[in-house]
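Every protein chain of the complex appears in place save one, which is left out.
Labels for the chains are A, B and C, by order of writing; each one numbers its residues from 1.
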Amino acid sequence: MPEITYREALRHAMAEEIERDQNVVLLGEEVAEYDGAYKVTEGLWKRFGDKRVADTPISEAAFIGMGIGASMLGLRPVMELMFWSFSTVAWDQIVNNAGMVRYMSGGLINCPIVIRGPANGGTNVGATHSHTPENWIANVPGLKVVCPATAYDAKGLLKSAIRDNDPVMFMENTLLYGEKWEVPDEEYLIPLGVADVKREGTDVSLIAHGRAALTALKAAELLAAEHDISAEVLDLRSIRPLDEDAILKTVRKTHRVVLIEENKPFCGVDAQIAAMIQEKCFDDLDAPVLRLSAIDAPAIYSPELEKRQLPRPIDIVAKVLSICR
Amino acid sequence: MPEITYREALRHAMAEEIERDQNVVLLGEEVAEYDGAYKVTEGLWKRFGDKRVADTPISEAAFIGMGIGASMLGLRPVMELMFWSFSTVAWDQIVNNAGMVRYMSGGLINCPIVIRGPANGGTNVGATHSHTPENWIANVPGLKVVCPATAYDAKGLLKSAIRDNDPVMFMENTLLYGEKWEVPDEEYLIPLGVADVKREGTDVSLIAHGRAALTALKAAELLAAEHDISAEVLDLRSIRPLDEDAILKTVRKTHRVVLIEENKPFCGVDAQIAAMIQEKCFDDLDAPVLRLSAIDAPAIYSPELEKRQLPRPIDIVAKVLSICR
Amino acid sequence: MENTHTCEFASAPINAGLQPADKVLLLREMIRIRRFEQAALKSYQGGKMGGFLHLYIGQESVAVGTCSLMGHDDHVITAYRDHGHALAVGMNMNECMAELFGKATGCSKGKGGSMHFFAPDKNYWGGHGIVGGQTPLGLGLAYGVKYKGLKGSAMCFMGDGAVNQGCFYESLNMASLWNLPVIYIIENNGYSMGTSLARSSVYPSCLAERAAGFGIEWDTLNGEDVYEVRAKVQVAMERAHNESRPTVLEISTYRYYGHSVADAKHKIYRSEDEIERYKQLHDPIQLFKSRLIEEQVLTEEQYDVIDNAARQEADDSVRFAEESPIPSEESITEDVYFEVDRQTLAGRTGRHFFND
Partner (left out) sequence: MENTHTCEFASAPINAGLQPADKVLLLREMIRIRRFEQAALKSYQGGKMGGFLHLYIGQESVAVGTCSLMGHDDHVITAYRDHGHALAVGMNMNECMAELFGKATGCSKGKGGSMHFFAPDKNYWGGHGIVGGQTPLGLGLAYGVKYKGLKGSAMCFMGDGAVNQGCFYESLNMASLWNLPVIYIIENNGYSMGTSLARSSVYPSCLAERAAGFGIEWDTLNGEDVYEVRAKVQVAMERAHNESRPTVLEISTYRYYGHSVADAKHKIYRSEDEIERYKQLHDPIQLFKSRLIEEQVLTEEQYDVIDNAARQEADDSVRFAEESPIPSEESITEDVYFEVDRQTLAGRTGRHFFND
């Protein structure tokens, strides 16, 4: 299978969906003539023209709201936030309009919109540019959240997100844009709500999403090589809907769990997962569910320290060793 | 002790702090000449004048940001959001400015601001007006969150919040404004970060915050009267800082826990508490930590159903019975 | 605000073409809104509904005048004071009243309440509770109409207080930059809750003039005259249809009741005299009634028949609402996700709700 980057995978997903459905339109800052701040949309404006790919002013509240309004009329806007961090200035539109208009209209109105962009720390862009709001979003019934970790997942999930008839918040990672994975040439879809066992194991379950899933894979290698511990790595892929069955399955298999995420700990996604596991697998657990999150402070700029702030493979190993001995 | 309403308790706290510190100023929509949409600030404008109590236009982003800017210069603005739900249009100001400027300036700048207002469902004002964002806020290191359940707590906590040198998000409840509790005439403060055992018990711990703490008290009465179960009720009062010791103490006393909150379940505050309890009290628990949250949908308008959507005493009783028999 | 009455709005082409029956219909729609809301108020006071009730009484000519101009691809969106627009686009009283009562037969199945009426089949997109929040959505409706290659428009209504929400200006810039057929209609009733216009906003000659900073045409009009509303909004609508250009209109109007029914102070922040003056001299229904009698297309007797019918219809809608069932408990988690409601493959994959 050919290897392509995460960035290309996203681009291919969008190109295919633009071709497939005339209601798909890409909107955002610098997505067209500039080819995207992170070059995710490179070439799409040239290829599909002004109507299908357009640059917006720096007016997130207006253009995200505009996309939502257009989606109510049946368009399928795929909106780029240059960073998900900038969702703070369109928060009302995302939560109250995309999240609630279907409910408040008794099901009369849908918002088949996708809002996508990077949501990650680790690139030394400071606290205001490093938000990972998947937990905030997933708190809102009415919204869906997806956090792909690989190029393969990114493509299959984005295509599903675009075809989904509910609003999907799609969170990417600038650190992964340039990474390569095998991605088939043929079309494929990955449904929302299906987690992926990225590595089988028997002694402990490492559950993660987004880039943390890759960190977990590295930790699993270290655990195997250095500690003879067989770790299973479950990548959630989508946060809401959530593949609870897959979580319960791996927990019931290994009886020990470490949850890893790059978000801040308080009320992070892993708080939800831990709460759920202890409730549903109370008698299956041989140890408490442990969590590893970013160090609980705003994202620090200093490059060396920001690396330290996010979960590293050795931090995961330490957590695992504390419950597997 | 005299009984006063939750509303009056808040008002007295503000009046006392305005008198005490010339840097305290109240700002918000309709807080001055109109006496407050919910009459919390009634009479304060008349008493203290334009300088200390002022009405703003409907510009939450600007006036919350203005308050933050002014707090950087040493003022202590107490800002009213008519509803905490409207924080969605000032989300950037709250999260990125109040939440991060101290950190990003390496500790050079403080934001001694209080943002207060009601954050609750249950009044049939629809999904967009019924947000309870304490979990979103508490996710942000740099912010503090307080959710008082009684008039006594409201007064003591608000005074501490105003004197605190960090940004404190103070979440009230319109359903409680008219309720009365005993409140001493003498000045008192309640520190942030200290939970309150609102009822002692031995069989099960009901942990809650805000109005849910009162629901838990009612449930505790039912449990005692009808099921001979002695429930301890712990009211968190402040979410961040969190009184973890008090939580661990009650859990180690009763070995059974039901967490109650009026927020939506996914990544709610109780997800965090449950995750924490199972980690730290793994061997103390005789049953899984159970959670009772609002029914997982946007707040419904229909008055009868909205009552059903929020946790009721009988729902708590049912949860308790499922782990205590 | 300047009030140019230089041209006689009744003879503007859009009004000159009206048949007597059409004119009476305009009056009838205004009366229906008023009677509907009076019935709602009575029910609210009788404890039949919860939450807020923002009455439109006094402003009826605006919704009726503007919505009477709508063609197949003209859309409407407004704020929480939304009953008038709902009836004006053709929603029926039963579904509206039932919504206020929180009943399953309500237009939003009892889920939205007073602030959240919707009828996409009538190009009516709500009913939005967050002040100013509808302004980017209105932009999106206009964008959608244009994207689809249709000759249409989006009328986005807002209050005089809503102009101080920033997303409105972001929307103005985008509407102008992208040539979108949106018409922002500021219903200036002089107050945002208890705050008079002068205490909330600074502006050159009027609020609408702020549009000039974004290269957008603007105008002001007197809302008490439904002919004027139609004549001037028609200009904006043609600009939208033919040039795909936005407009900002400011319509002066007045609400007789408080901000919401809970507004106990509305006779304190404004004088009773002021309210009386509006009722006596500027009531859009009375003015149009007189006008139609003058034009000899209406008699007092006909007026009474219409009025009685509207009262009856409103009373019937109250009965309908009362007799309607409340939504089922299971319905609380319906209408959250399309895919779940339809039980599509997507809706059946993964967990969507998280109680227990």
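Everything that follows uses one rule, which is that a residue touches a chain if its C-beta (ideal position, glycine included) is under 8 Å from a C-beta of that chain, and two chains touch if they have at least 3 such contacts.
Here the structure is a predicted model, which is why all the values come from computation and not from measurement.
Visitor: Of the chains that are displayed, which are in contact with the missing one across the whole complex?
Guide: Counted over the whole complex, the chain not pictured touches A, B, C.
Visitor: In the complete assembly, which of B:Gln93, B:Thr215 or B:Asn263 touches the absent chain?
Guide: With B:Gln93, B:Thr215 or B:Asn263 as choices, the missing chain is touched by B:Gln93.
Visitor: One chain is left out of this view; which of B:Glu179, B:Glu221, B:Glu244 or B:Glu304 touches it in the full complex?
Guide: Going through B:Glu179, B:Glu221, B:Glu244 or B:Glu304 one by one, B:Glu244 is the residue touching the chain not shown.
Visitor: Among C:Asn15, C:Ser43, C:Ser153 or C:Ser176, which one is in touch with the chain left out?
Guide: Of the listed residues, the one touching the omitted chain is C:Ser176.
Visitor: For the full complex, which residue in B:Ile162, B:Leu192, B:Ala274 or B:Ile316 touches the chain that was left out?
Guide: Final answer for the missing-chain contact: B:Leu192.
Visitor: Any idea which of A:Val125, A:Leu189, A:Leu248 or A:Leu321 touches the chain not displayed?
Guide: A:Val125
Visitor: Using the touch rule from the top, list residues of subunit C that touch the missing partner.
Guide: 164-170, 173, 176-177, 199-204, 209-216
Visitor: If the hidden chain were put back, which residues of subunit A would touch it?
Guide: Touch with the absent chain occurs at residues 29-30, 33-35, 37, 55, 57-59, 61-62, 85-86, 88-89, 123-129, 264-266, 293, 295-298, 300-306, 308-309.
Visitor: Touching the missing chain, which residues of subunit B?
Guide: Counting only subunit B, the missing chain is touched by 25, 51, 56-57, 59, 61-75, 92-93, 96-97, 101-110, 112, 141-142, 144, 160, 164-166, 191-194, 238, 240-244, 272, 276, 279.
The rule we apply is simple: only the chains that are shown with their structure count from here on.
Visitor: Which chain maximises the distance between its CA centroid and that of subunit A?
Guide: C
Visitor: Report, in whole Å, the distance between the mean C-alpha point of subunit A and the mean C-alpha point of subunit C.
Guide: 39
Visitor: Taking the mean of the C-alpha atoms as each chain's centre, how many Å separate subunit B from subunit C?
Guide: So the centre of subunit B lies 36 Å away from the centre of subunit C.
Visitor: Got the subunit A residues that touch at least 2 other chains?
Guide: 61, 92, 96, 103-104, 141-142, 240, 272
Visitor: Touching two or more other chains, which residues of subunit C qualify?
Guide: 108, 110-112, 116, 128-130, 133, 166-167, 333, 336, 353-354
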